[in-house]
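One protein chain is absent from this view; the other protein chains keep their places.
The chains carry the letters A and B, assigned in the order they are written, with residues numbered from 1 in each.
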Amino acid sequence: MSAQPVNTGELAVVGARVRKVDGRELVTGQARFAADLRFPGLLYASARRAGVPAGKLVEVDPSPALRLPGVVAVLLARDIPGPNLIGILPPFDQPLLAAGEVRYEGESLALAVGVSREEARRGAAAVRARIEPWEPILTVEQALDPAARRIHPGGNVTYSKKLVKGDVAQGFAGAQVVVENTYQTSFQEHAYLEPEAVVAVPGGDGRITVYASCQSPFHLRGHIAANLGLPASRVRVVQAYTGGSFGGKDDVATEIGALAAIAAVRLGVPVMIAHEREESIIGSNLRHAARIRYRTGALRDGTLVAGEAEILLDGGAYASESPFVTMKAMIHAAGPYRVPNVRVESTTVYTNKTYCGAFRGFGVPQVTFASESQMDELAAALGLDPLELRRRNALRPGEGTATGQVFTQSVGIGRTIERVAEKAGPRPMGPKPAEGPPAGAQPATDGGRYLYGRGVACLLQGISNGAEGIDVVGASVQMAQDGSALVGVGLTDMGQGSRTVFAQVAAEALGVDITRITVRQVDTDAVHDSGPTVASRSTTVGGTAVLKAAREVAGSLRSMAGLMLKCPPEAVRLAEGFAMLEADPQARIPLAEVATAAYWSGFPLMHLAFSRAPDARFDHETHQGDIYIAYNFGTHLMDVRVDRWTGKVKVLRHLAAHDVGRVVNPLGLEGQVEGGSLIGFALAHLERIDTEGGHIRNANFADYAVPSILDRLPTETLVVEEPSPAGPFGAKGVGEPPVAGAAAAFANAVADATGLRFTRLPITRADIAAALAKEV
Amino acid sequence: MQLEFTCNGRPVRMQADGSMRALDLLRDLLGLTGTKEGCGRGECGACTILVDGSPVNACLLYAAKLQGRAVLTVEGLAKGEVLHPLQEAFLEEGAVQCGYCTPGLLLSSKALLDRVPHPTDPEIEQALSGNLCRCTGYAKILKAVQRAADRAGRGDGTSRRGREAGR
Partner (left out) sequence: MEYLIAGSVEEALRLMGGLDEQGRSARYVAGGTDLAVQLAGNAAGGQPEALVDVSGIPELLRLERAPGGALSIGAAVRLETLARSADLPACLSQGARAIGSPQIRALGTLGGNLCNASPCGDTLAPVIALGGRLVLASVEGRREVPAEEFFTGPKATVLRPGELLVEVDFGPAALAGRSAFRMIGQREGQAISQVNVAVWLLAEGGRMAEVRAAAGSVAPTPVRLAAAEKLLRGQAWSQGLGREAGQAAAEEVRPIDDVRAPAAYRRLLTAALLREALAEACEGVQ
């Protein structure tokens, strides 16, 4: 990455509160999501699901379905030309259609194709499957029992890693205070409003186009081609407008993309698969449930000396992103603190439940809940204010993270703590009595019914693929003769606003208004493979590639303008849609004229540039080394009021401070913080996938409590800008981090209000009311 | 059955199965795919349309119930190139992220503002409580509706006072 100092000069578009560049089509209903696409002869397909969590798949009989009117075909596992496998990290372990064995209730056994959605669904339901049920493996303990049935040939451990920094035994030996606890979190559903959908359209030229609601089109292309038994060049994936993803539209989009493509090729007509909500919940990945044993040692002044964690993740039936979630959880377990001795063991296991994978935060919310609960327990044990304890241990530039990585810039955790401290104001229900004990003790009450409390939480979240693999983005910028520019990046906008960020970066570099920039939708035929859209990397790594490409095009324009203005290119500035003399801005030529002249003079007006994050360099045994290109740091504060009678919690105040390096679009930034925080709050309070005997009992929005507008948080976004050399204009991603902060702060606030430490998320109203009733 | 109703101000006359969902009629027969399906069970509000000015879930509405009614979908909000004030406000305030819930939210908001031009925050919350959004955290949606109301009522000052009172 460039060693040059971060540009902090005057910017025109970057930092401005701009509208979403693709907003107009979204508010007018013109944006076409995958299920909105219509093609002549379109057929619909629907999967027959297993309905039982584990068993031997003896026979799948399509004949009852084929007898139904409107059912065109039924595909079975043997109809799949390729390996019938998908996954993230080889060896892949997830079949498109099960063969021989059922590993979770949502397993697809057959695909019915019908002339309407209803007929396809009826066909799927009519497929007869003979399954000899096995006792399902439902808990992590059952899975790890050496005598347990193996869910996969390699055993029931999906992935297991260790992080070792310093010597924890020695660290604990020197500790004056030690706290220890075990924490649990539950499965969480993405609940994007758009259920997964794809349409596969055969081209007649031996190629097939798949329009998909998805997150990583190149990932889809590879798997679809492999399962079709075709080279990747014969498959084109176009990302349709995507109604939210949050990590959830990788595996499942691959699965239905490949199935639709196989059906379409076989039948020679376009085929759509559009999930219903229940399928979306049962048949696509969830956030891992976690059990984390955590021990923290400190000196009496609060200085952390040792941290030890054992992380066990329930990954469900297939690996999906589990290996990387295992690692990410581990790397973040020690929080944004200076801890000299750290030991973390992190393991994901298979169970006969819906598989788990990427979900905004990627393992970090779970460990942050644990580590930040520990910090509060430690503060209570030491009689220290929770924020003060964090302040004393917050990482500073030049100090090592849990992996020993040292950042000399853009370590803003301390400043986020200060921002929150400044804005915090009095505790709810006024200051505590001066003579009262410090935080964590008996809080103020209100006629006995209401309890008030305040919680804080600090966090860090690694930006970029880091230890998960090579991180390269290719971006193209092309200027037309009218002075407008077309930007192509292989990273997708699923609603988070990356197209707007890319447009801002390009507009800034080219000196044009943002309305002159078009950011194309991702089409694998038209943009460069940029890796998966994950890990809060779009703004940072993607934005850097766009900036580089735009600067090259700007260089051409400046050269041309130099000839026209009779000055060296360096004397030309591009701004306000003009090329102008730096020294005399009145001497200016409209950019369209410059671009036209450049075209006729043969100056290149298109450029493809790459941004490559430095490869992670670390010891694979201990995970010591340089993992991420940057971290987003944050501090959240929540004030709550708890109703003793019903367990209802009202969030009175929510401060969310994040070090984002540089704000690119305040509107987008606030949107990410507000939306991410609500998902974190839901993880902590409202949402839990409820499974019984391997069946999800609440696969709908009536019983799975996605927050409504009446449940929203009063989030105030506080910005800290510690520019990072890794991102464009110093910017760092912010998509994921708020989830962890809000979840952990909520748990700490409830603990502060009730005087009871809840160690399992979600902390539901029922949990709180029951615990308080016992207290009386 | 023979159905006659108006959709986005234009008369519609068609043959349709009265027991089909209004959602499918709009999307598949009239090509109005701006109305989205999010859950098919009336739990998310993505398919909200206005029937005689009332917001309803098109996924639960039998097509026969459109007979003689006036239907408004998201496609009918803008006047040609000119966006409806709510559409402008949603863009201006950043109330749109993925945009899948947006058509339904716009229509629930319109139903509210048509009935209560200067709503309080609690009134807005109640009116939008049947529309789930997973991206925004809702704060910007609330602001957008306030903004649209303010714009419509600019000068009379009642809306802001009303809001303060509602806090």
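One rule holds for everything that comes next: a residue touches a chain if its C-beta (ideal position, glycine included) is under 8 Å from a C-beta of that chain, and two chains touch if they have at least 3 such contacts.
Only a predicted model underlies this, so the values are computations on that prediction, with no experimental measurement involved.
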Residue of A:Arg130, A:Arg396 or A:Lys648 in touch with the missing chain, whole complex considered: A:Lys648
In subunit A, positions touching the absent partner: 118, 121-122, 125-126, 645-648, 686, 690, 697-698, 702-703, 705-711, 764-766, 769-770, 773
Touching residues (missing chain, whole complex) on subunit B: 1, 17-19, 21, 40-43, 45, 48, 51, 54-57, 59-65, 67, 108, 111, 125-127, 129-132
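What we mean here is this: only the chains that are shown with their structure count from here on.
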Whole-Å separation of chain centres (CA-atom averages), subunit A against subunit B: 29
Residues of subunit B touching subunit A in the complex: 27, 31-41, 43-44, 46, 73-75, 77-78, 83, 87, 90-94, 96-103, 106, 124-126, 128-142
Residues of subunit A that touch subunit B when the two form their complex: 19-20, 22-24, 26-33, 35-36, 38, 190-195, 241-244, 246, 276-277, 494-497, 667-668, 670-671, 674-679, 700-702, 706-710, 712-715
